[in-house]
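For this view, one protein chain was removed and the others were kept in their places.
Presenting chain A:
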Amino acid sequence: MIISRRGILGGVAALGALAMPGLVRAQAAAAHVVVVGGGFGGATAARYLRRLNPGMRITLIEPTQRFATCPFSNLYLGGLREWDSITHGYDDLRAAGVEVIHDLAQDIDGAARRVVLAGGDVLDYDRLVLSPGIDFRWNAIEGYDEAAAELVPHAWRAGPQTQLLKSQLEAMEDGGLFVMSITDGAFRCPPGPYERASMVAHYLTTHKPKSKILLLDSKENFSKQALFQQGWAALYGNMIEWISLADDGQVVAIDAANRTAETNFGTTHRADVLNVVPPQKAGWIAERAGVTDATGWVPVRGGSFESEQVPHIHVVGDATIAAPMPKSGFCANAQAKVAAAAISAELAGRDTPPASFANTCYSLVGVDWGISVAGVYRAEDDSIVEVEGAGGVSPIDANAAFRKAEAAYGAGWYAAISADIWGRG
């Protein structure tokens, strides 16, 4: 029996026309995926792309050597965490085979599939994952711009801003007034302002018990409201006062030099420490890439988190329009895994696996008082839907042991998701 090499190859080629497994696998291995942003979304995407595609070239662009997380930055403000414990490096991702470049992505050309870095490097990509986080709408509140934030911090991107707010709290006299202005609309971490109020209350109760906290809110209600207010009353008496939109809570102007906040009806509040959680939008590089819409956020296909506007760009995390999923670190991590799986399947010529997401957000009200909200989400066509009957907040009538368990599980969540994303880094 003589079998010609050509005959066998011809047969394989005929088979290849049906399935082409070898060819597309080779393409997937040769592909270059660039990830912009090394936070909850981006670093997760890089790690899971690496796991799913050994041999693929994966480049992560992140300006900072160590990423400071917004989750648990309120615990740092409350004195319950050291700074180093909420920062993460990239050595473990490098060890896994991800090329990490500490530089700023300055421009993205979606047509040429090209990323330009501030340092001058130019990277060509087959697929791009953008996890740009948030930016602020400066001057949406009159007088609140980048210069004002150096006097009156937002601390809504963790880093020097968080440390500035902490130093102001430490410098405040006992009996001082801490004021927080809280935005409405879409913003990062819906329960975050109220956890921050809780942790500031913990710090003040411990060190400056005559002080007060005033929350000026642009909303009529807020995330986990009943649970927060129950915890505040139990742990901090009447230290925290919350003023809703209807009660003139909306701040319209900030005088940073005098640390005053003016409300919609004309009341001026003078603070000893003033913290502004301002109106937000997608991180600016998303605008450069052309993936944002008129809302300032990024519309995506729910099944893959690919941009609706620019092909071959997947966007994950707080920058996206992913409601009913909240803008949380947990969601960014879950979305990045779906995006990584979709990219891997597409490059390998396979069907996109059905998207499935969950979210669990813990908030710490006091040292032994944790609360949570959870949800389960699926993609139907390209919309994201919440699974009915699942999720919800901690029970309002839970006992002290339950609250204590959720405080411990909150810390467990932070350890677990950090390991999932940055590893030992």
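List of remarks:
Definition applied: contacts are C-beta pairs under 8 Å (C-beta built on N, C-alpha and C of every residue); 3 or more make two chains touch, one makes a residue touch a chain; residues count from 1.
In this section, contacts and distances are computed from a predicted model.
Per UniProt, the protein behind the absent chain is "Cytochrome c553"; the candidates were "Cytochrome c553", "Rod shape-determining protein MreD", "Phosphonate transport system permease protein" or "Sarcosine oxidase subunit delta".
Among A:I285, A:V338 or A:V365, only A:V338 touches the chain left out of the display. From the set A:Q65, A:S167, A:T268 or A:S356, the residue in touch with the chain omitted from the display is A:S356, counting the whole complex.
Seen across the whole complex, the unshown chain contacts chain A at 1, 3-4, 7-8, 10-12, 14-15, 18-19, 21, 48, 52, 330, 333-334, 337-338, 341, 344-345, 348, 350-351, 353-360, 372, 374-376, 387, 389-392, 394, 402, 405-406, 408-409, 411-417, 419-420, 423.
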